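Inspection log for the structure reproduced underneath, given as structure tokens.
Complex shown without one protein chain; remaining protein chains in place.
For clarity, chains are labelled A and B in written order, and residue numbers in each chain start from 1.
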Amino acid sequence: MAELLAEAEGITVRFGGLVAVNDASVPVPEGCIVGLIGPNGAGKTTLFATIAGFQKPNAGSIRFRGADITRLPPHRRAALGIARTFQIVQPFAGLTVRENIAVGAHLRHAGRADALAAAEAVADRVGLAPLLNLPAASLTVAGRKRLELARALATEPQLLLLDEVLAGLNPSEIRDMIPVIRAIRDGGVTVLMIEHVMQAVMALAEEIHVLAGGRIIARGGPEQVARDPAVVEAYLGHGAAARLQGGAHA
Amino acid sequence: MLLSSDILIQAVANGLLTGAIYALIALGLTLIYGVLHIINFAHGALLTAALFAAFFADRVLGIDPWISVFALAPAFFALGYLLQRLVVWPASRGEDRAILLVTLGLAVIIENGLLFQFRSDTRTIDHPFGFDVVELGTMLLATTRVVAFFAAIGVAAALFVFLAMTDTGRAIRAVAKERLGAELSGVDVPHIYAVTFGLGTACLAVAACLLLPSYYVTPQVGNAFVLVAFTIVVLGGMGSVPGALAGGLFIGVVESISGLLYGETLGQLGIFLIFILVLLFRPQGLFGAKA
Partner (left out) sequence: MRDHLAPVLIVLALLAGVPLVVDSNVVLNFLKVALMLALAGTGWNLLGGYGGQFSFGHAVFFGTGAYAVAVLQVRFGINAWAAFGAGIVLGAVLGLAIGWLTFRAGLRGSYFALVTLAFAEVARIIASVWPLTGAGAGILIPLREGFLTLQFGSRAEGYWFVLALLGIAMLIVRAIEVRRFGAQLVAVRENEDAARALGVDVLRVKLLAIALSGGITASAGAFYAQTFLYLDAGLAYGPWISVEALLTAIVGGIGTVWGPLLGALVLQALSELGKHLGGDAPGLGLVLFGAVLILVVRFAPNGIVGLARSLRPRRLARG
């Protein structure tokens, strides 16, 4: 297996008495697309926020290229090469698409002209080039998801964290997005995506971690995870795996 | 410094009397905040306007503030209702920063309109009970202020009951808690917003009529109260009616005692410092996730 680019180890997050994430570990090998899936309320978003630096864990550590970054705030992680998107898109509504992406590009480019040029190049990669001059507020949902992606990419990350970037898209929009994400990985960016849309993750990820009730309950390749009875139970309810098996025999 | 316990008790009592008025003013502010989630910067100017209204009712029409309150409270309710319906909401389109500016604009207009009309002279009325005192143990308390204290507490209690018991009150609380849900279940949200703004403004009319017999009027007088009211609202928890009441009484006592110890100006300074410190160090605890 490839060398680890990043690793979340033994992450626990509590909100008052509620344990949202319980001793979860997610290794992210360099050059891969890693999926993190799980039913609603499994703690995906919390674990994701912890890796991105928006949530402090009660226990556990996050390492990136071997260095402990558990205590680093989000902007320092971005500087190291970790970028994220938001499930609920967070555009700079008053700015144009170009200016939105340029904010990300400024992380590596001090000059305005350089940053704008970099923004245009990124817009090309995600298919936003024709919309560069529009106000971000005027984009459709699919357009905003692409904008999230473009801004994150503009920071020239080594690790890209995608928070349900396919949620809210219709099937044809999802089909359009899949090659974009694959191309990002092929361009040398490691991707960790959390996703509710199972099929899309199955198509994209080389390795999948399944979170349920705050714990990692299964991990492996897409085929392997899909057949895992624990995963089926987590998604469909207690006893579902047995019923499905019974159904197959009958 | 040594203070005789008599003086101290007297200061505490006076603080409580002033505090009840503060509480009433803060109540209007916190009600508007709790429901509309806006800070009404025009609150102080509206209080000044109410004081002028009560003053001229007394001087020109010869109606005692304790009587005119029954006309002024509904009149200011209507004024608040219309301001929200016709000015604040349409002009700001419900956007936070715009609301801030619109209420600031209203404050500037009202305050300076009064200044233009009446200059900055200080005006007072001669109230029939203006020099009466109530003896309570060793304390001497101004009758007008004692009446104001009980009236303010009474109005606060009535408001509490109104919010708890009536249909409109329930609708107000529903909108405060879950605007969208209330809207979906048929509550006319713009109407409720305006009613709330009206109630908050009516509180000011009551406060003004209670204040006038023992206080004075100038076009800037509301400013002195409004930052105190903000402090109380922040202390008591934004949007909390009992919090405003307790906060008002507390600040009244703090002001009275620190005024006794350090003089009036520095007493005011103490209130602002409390305000800043609370905002800086207990923000989330005092107004939830809103900040």
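Remarks
Assume a residue touches a chain if its C-beta (ideal position, glycine included) is under 8 Å from a C-beta of that chain, and two chains touch if they have at least 3 such contacts.
The model shown is predicted, which means the values in this text are computed figures rather than measured ones.
All shown chains touched by the missing chain in the whole complex, by label: A, B.
Across the entire complex, the residue among A:83, A:128 or A:193 in touch with the chain not shown is A:83.
Although one chain is not drawn, the whole complex shows that of A:69, A:97, A:152 or A:201 it is A:152 that touches it. When the missing chain is restored to the complex, the residue among B:9, B:63, B:91 or B:139 that touches it is B:91. In the complete assembly, the contact with the undisplayed chain comes from A:52, out of A:52, A:69 or A:211. As for the chain not pictured, it touches chain B at residues 38-39, 41, 87, 90-92, 96-98, 100-102, 104-109, 111-117, 119-120, 219, 223, 227, 230, 234, 265-266, 268-269, 272-273, 275-276, 279-281, 283-284, 287, 291. Although one chain is hidden here, its contacts on chain A can still be listed: residues 52, 54, 73-75, 78-79, 83-86, 90-95, 99, 102-104, 106-107, 109-112, 115, 151-152, 154-155.
As a working rule, only the chains that are shown with their structure count from here on.
With centres set at the average Cα position, the gap from chain A to chain B is 50 Å.
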